[in-house]
Every structure is written in C-alpha cells, then in structure tokens.
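Below is one structure, written out as structure tokens, with a few remarks after it.
One protein chain omitted, others in place.
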Amino acid sequence: MDILSHLTPMFFALIAAGTSIGIIFGAIPGMTATMAVAVCLPLTYAFGLENGIALLLGLYVGGISGGMVPAVLINIPGTPSSITTTFDGYPMAKRGEGERALKIGIVASVFGGLFSAAVLFFFAPVLADFAIKFSYVEKFLIILLALTVIASLCSNMLMGVFSGVLGVWLSLIGTYSITEGGNGEPRLMFDFMQYYLIDGFSLLPVLIGIFGLTTVLLDAEKGFKDETGQGPISLKGGAKFRFSVFKGQLLNLVRSSSIGTFVGILPGVGGSAASVLAYSQEKNFSRDSSQMGKGAPQGIVSSESSNNALTGGALVPLLSLGIPGDSTTAILIGAFTLQGIQVGPLFIGNNLDTWYLMIIALLAANVLMFGIMYFAIRHIARVIEVPKYILYPLIIMMCVVGAYAINYGIMFDVWTLLIFGVFGWVAHKIGLETVPLIIGFILGKSAEVYFVKSLESYGNYSIFFTKSPIAMFLWVLIAVSLAFAIYLRVRNRRQASVES
Amino acid sequence: MKAIWNKTCLAVVASAAIGISASAQAADDCPLPGNLRVVIGSTSTGGDTYQNSSIVVDRLADKLDINAKVDAVGVMPGFQALERSRHGNTVMIFHDGAYLGNLYGVNGYPDIFSKFIVGPTIAINPGNAYLVPKDSPYQSMSDIIEAAGDGKQIKVAIQPGSVSEIGFSALKNAVRMKYPGKEGNIVAVNTGSQADKNQLLFDGAVDVINGSVQANEQYTQLPADDQKAMRFVWITAREKTIAETDEAGMGDTTREQLLQYVTPNVSVPMAADQDFTFDKEFFFLYNKDMDPAAIECIDDALAEIYDEGEIQQQQKRSFFVPDFKPSQEAASYLEEKNDQYKTIISDLNG
Partner (left out) sequence: MESQWLSLLDVTIDFDQSHLFFPRIVTWILVALLAIILITRYRLLAPGLKRAGRVLVGREGEFDHRRFFGTLALTTAYFYLMGVLSDVFPNTGYSFLIMSVLFVFLLSLLYVGRPTRRQFVILVLNALIAPALAWYVLAQLFRITLP
C-alpha cells in the first residue's frame, strides 16, 4: 500500500472537521474531548480506518485545545486538563487581555502537541519499555508527587492541604470497584445511599458543578448588579498579543511539554495531572514566578503546552502496548477493534502505513487547530460580551448535557452537578480551596488502588522507598517539590511584609 | 406576550408528542418503542461487550425499523436502568459476568434468573485465556497443577468476581480434586484492567495472568528475550467453539495453534471424566414485566438476521463466534451453566 494514496483531500477535510468539532466540544463547559471522540466513534465505520482515525485524532487534539476558551474567558475549565489555565487566563481576561491570553494558549498548545507527536514518532517503543518499569509502587509515587503540588498551588497551606485531602476522601465514596481490582464493598456512606452512590461521584459532574454551577451561584448572590447591559469585561484595552511574549519561555515550553508527554505515557495516572504538575514545576523553578496566578503568560504557557502534549504521550502506550494512556485513547481503541485491527506491541510493525498516517494526522490536527483557533479567536473571545443572564442559563443547560452524557445517560450524575455546585459555593464561603480539592478528587481513586495494591503485594511500607531507583528518584522530586513550595511561600510572605 | 409563549410551549409539546407516536408506530406488530435503549454491563466503548452489542443492535434496529442506541453505562447502572424500564424501553446486553458476580457474592449483583428475564444469546467471545511469561518453567496447566500439589505457591493475576475469576476457580478446584488441601497454593492476585495484569507479569509479581487471545496475542509473538514476551497456557473455551473461529485465527496465531490450548489438549479437570470449559457468552436481559410479545419480536428478528448469514461473517471478522439461541432456550441453557459453576465455587468455599 502506498501511504500517499491515503492522503486525500477527504483525509485532511476530516481532520479539519474533527478539529473544529473538537474545539467546539472542548469550548462548551461540560463537554469534553472524550465525549467528542465517543459520539463520533460510530462514524468511523462509514469512513474506513484511515479516514476514521483522521477524524478521531482531529477531535482529540481539538477537544483538548478548546478547553482553554471557557477557562480563560469565564473562569470555567472546559475540560479537566485546563483547570490550571484558569489561574492566569481569567485574570488576563479581566484586564481586557482575553484575546492575548487565548493566543498565548494556542501557540503553547501547538508547541506541546507537535513536541509530543515528535516524541511519539521517534521514541514510542523505547518509552513504552520504560513505562512498564512503573509498577504500582512507582505509580503511587507519581500520584503522590502530583498531590504535593497542592502545597504550591494553594493560597493558604493549611486550608489547601485540608481541601486536597477532602477531595481524596470524596473520591473514595462508593464501592471499592472490582474493575480496579477491589472487592466491590461500599464505604464512607450509609446503606440507603448505595443505590445511587455504588459507583461513587463521577469526575466530570463534580468538576463542572464546582466550577460552573458555583460560579453561577456566586454571581446570582451578587444580583447581577452591573449586568443588565454589556458584560463587565471588555475586549479592549490591555496589552496586544506579540510573539515576543515567548522570549525566555523555551525552557518552560520544553519542560511542560515533556511533563505532559510523560504523564500521558503512564497509563492510569490520569491525564489531568499533567497540567497541574507542569504548572507547579514552572512556579517552583522559573526565575520569577511572583506574577503567576495573577495573569502571567508563563502560567498559560505551561498549562496549555502540557495538556496538549498529553495527546502524543497517551498514544504511546496505546500504539506500542495496546493500553490506553487516558480516557480518550481508551475510546480510540474501540475504533481499531471495530475495524478488526489488533493493538499491541506489534501494532506499529504490522501496520506501518496506519502508523505513519496517524503521525501525519496528529501533526495536521495540531497545525489545523492552530490555524482555526488563531484566526477564529477574535470572534470566539466575544463570548464574554454576551450578557450573563443569557450566558448562565445556557451554561447550566450544557452542564446538564455533559453530566448526563459522560456516563451515557445516568440521572444521578446530573444531581451530582447540583450537589457539588452548592458544595462549591459553601466551600467558597468557608475558605476551602476548590482547585486542591479537585486535584485530590481526580487523583484519589488511583492513589488508593496503587497504594493498597503495593502493600498487598509486598506487605511492608518500606517498599515505597526501596522498590527501585525510580522510586527513590521520585522521592527526591517529592522532597524538592515540597521544599520549593515552602521556600517560595516564606519568601513571598517576607516580600509582602517588606512592601507593606 | 405570555400568550405567545404559551402557544409556543404547547406547540413544542404537541410536536414532541406527534414525533413520539410517529416513531412508535414504525414497527407495526411489535410492541417495541421507536427509540430503544440498549444498556451494557461495561463502561468501555473499546471492549468486547460494546463491540458485540453494536454489531447486533445495529442490525436489529434495521430489521425492526426503529432507532436503537448502545449506552455503555456499566453493570450497576445497567441493572438499575433495566429495573426501572417496565415498558421495554430499555434492554440490556451483558455476558456471563451477570450471574458470576452473584455466585461470587459481589455486592449489588442480583440473581438475574429471578429478577430479570434472560433473553437470547447472541455470540461467544472465545478468547478468555491464561498466560505465563515466555521463559516460565510451566509448559502446561498440568505442570501448574503438579507444582501446586508439590507445595509451590502459584500467583495468578485476575479481576475478582467475574469472568476473569472463573478459570482461576476451576484451576483451584482441579488442584483440590487431585491434591486435596493443596488448593491454597493457587493464590489470586486481585487487580483490574488488562494493563494492570500485564504489568504484574512484567514485574515478576505473578506467575500466571488471565488475559485474552485478542489483547495478548501480540505479546506471545515477541522474542523470548523481551521482558514483555508471554505464552498461552490455557484457553478456556470449548474445543468446538474455537473450531468455529476463522481458520486464520487471531494475528499470527492460527486456529490450529489456538486449538492446542483448549481441552482435551489442555486439561483442567472439573470432574473425574470432564474437563472444565468456559465460553464467555453475550445475551440479552429484559425487565421482568416486559411484554412477551416484544420478547418474541426480538427473538424473531434475531432469528431472521442470523438466517441471512451476514452477521456471522461480521462477528467472525471481529473474533466472535456466532451463537444465537432464542430466549427460552438461552435461559435454560444459561441457568444450567450457572448451576455448574455454582458447584465449583461452593465446593471451594465449603
């Protein structure tokens, strides 16, 4: 077979269509890249393997990228992996730099995406062999490392850590799932709750409840005073986007993209951890991180480059081990099996043409994403000019769709949205921090499985320190990460007291 | 203004009602809804349950001229949706895990034979397998049984409480029969996904893993010096099931080669003169109050589909073995199967 014969206009048209639809899915709060891929999966039947893959990869890249739009413009992450984009994106939008923030995000995204595609192409088999050195113990430590970033992301250490632990606790409600190797027994709830909570709370409804509905409630409480006309945020004023903003960001770009790619490669660690890790590493190790969280371009750069780098990374175990790296690639497996293609360690060698086509599709999707978003952004950014009394009811409506559809039609997920919307409002009032809470929630379940399974296998707590050189290295990273977080906190406090 | 609003609202409701009655009439003599929801007992859209269901449901929808959609809601939400749907708007497709969960006493699994109506079987996934590292000292299941009888501990990675555990129980039972008291040497390492089971094998933490022909075949083709290389020791399907797969088999493993791993070539005894076998079968489940006419309707439609013969080709291409049995036959067959495994599991516990 000749690869060139597959590179038809149709192939590229489908990538463009996929990318556009993906961006729209990603940009609507409540809809995610995973959902976009899932709903278009049956279409791949009609298109055949090559064109189907083109569509799905476009959706994947577009969906992850689109998540930055609501994160920047209305402070609601469109997908779990764009939580950290809100930290600096929204403050910039409030300054009237929404368009600039989005353009920075787009450039960072395309860098991350292309970086990880290159890594995938050149190193997939090698990296897969490296990834299988991570057993339960090492994976637990990676999650622990991701949890320690809470210390550098929260504004009050005690409340932040408490919120993070509370997030973990909330994620454990439900049964110890047998599909994860648990015993299927319920815990942390009363018997009468079992009917609804047997599978616990789902991540997406929790996320959009805490970010979406809570935002609506907080604004409702203030009564939309200045809201009957135009939105309070204008697109005018503030600095304009220039590529020079990336000067001095190369290290950040490469580091964040590498973290994103690597987290993607490790199956089961949870893709959303990538941007969180990358953001906190930038905060810890950059020369000047004092502006991060107040609208610094470097924050958007690290968040968006890492979450797009996830795409290539998550394809590594899929294509070289037959194991999905995240929830979206888990659905991609379906596209292959529906076409009767086996994925496993021999996939690349047996399907060289498909492999090259996937790389081309991935590259094209990133480039097209850049093209579409960069030139459409001026119009997309006008969303913040829509009055909130129009926007908010629609956001709640779309959150309902997202919550209901994420598990293919479960009404309790819609109630979860409301429960956590109200909870998020209360949390806001009593000083709990929602970002650590969500990070805890995202990582809690995997933390449990890896922790308990490690101990079941080895029967001694010391295994976490002695298992392998990788484990020891991870402890060093954890220690350094914590030390930096504390050091920065002390330094900032000193600076603050000097200034006042 | 209000009046306009009221009218529009009415119009929407009215058109909705017209829409539903129009689609409900689509299939004339079938008391099935125009929009059928098929929930499955798996949350994965990349897995065998989804794949199988979508093959069958697509053809069923065509045949009955209705809309049908497969929703990967998972086991418990699936059972719950089925329980709520008295009018047959929702049906479920699942595999043997549906009753094995109950036999293993997993929390929340009802007795499907009394709580629901068991519908037609549609296909078998013949791929349930057990694998060892390529350089493992165990060449066959007999080696493993002997080693366990000899006092050696053998760790097997499985997902508890379902299809993945039944072969493990059979192995344990075989050891118990041959070397009573030694069955404790077969140890379960409970884990989750196929990735986790593979990982345990790569780590050297287990001796045997449960896997499948589809997911693990490529690993068996790796050179022996690769850390990831594996070897089949047992495929639990019946010989006649494997014999019905395509001659090409799966990947680089031909049907001829696959047959070497099933009984009688590989023997895990269940009784003095009988080997244990397990075919993972997919079947429909209905709400207890589902209209018998609707059940019959689905039975008939499926019978026609299988008579046409195209679906078999499609199933075989995806390494499924076509296996259509109408509702009544399927129900008594599965209940028999259930009783057989019940004995093994209770023998081990008691």
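Going by the order they are written in, the chains are A and B; count residues from 1 in each one.
Convention: a residue touches a chain if its C-beta (ideal position, glycine included) is under 8 Å from a C-beta of that chain, and two chains touch if they have at least 3 such contacts.
Bear in mind that the values here come from a model prediction, so they are computed numbers and not experimental data.
Taking the complete complex into account, A:I396 is the one of A:I15, A:A117, A:L266 or A:I396 that touches the chain left out. Across the entire complex, the residue among A:M10, A:V39, A:V383 or A:I470 in touch with the chain not shown is A:V39. Across the entire complex, the residue among A:I3, A:L455 or A:L477 in touch with the chain not shown is A:L455. Residue-level contact of subunit A with the missing chain is found at 35, 39-40, 42, 158-159, 161-162, 165-166, 168-169, 172, 175-176, 182-188, 213, 216-217, 220-224, 227-228, 388-390, 392-394, 396-398, 400-401, 404-405, 408-409, 411, 414-415, 418, 421-422, 429-430, 444, 447-448, 451-452, 455-456, 459-462. Where subunit B meets the omitted chain, the residues involved are 1, 4-5, 8-9, 12-13, 16, 19-20, 23, 33, 35-37, 67, 69, 71, 84-85, 87, 89-90, 160, 190.
Everything below uses one rule, namely that only the chains that are shown with their structure count from here on.
Subunit A and subunit B have CA centres that are 33 Å apart. Subunit A meets subunit B in the complex at residues 38, 41-42, 129, 132, 135-136, 175, 177-186, 194-195, 198-199, 267-268, 317, 321-324, 330-334, 337-338, 340, 342, 344-347, 407-410, 449, 453, 456-457. Against subunit A, in their complex, subunit B makes its touches with residues 37, 39, 43-47, 50-51, 54, 71-74, 76-77, 80-81, 106-108, 159-162, 189-196, 198-200, 202-203, 205, 214-219, 221-222, 226-228, 250-251, 317-318.
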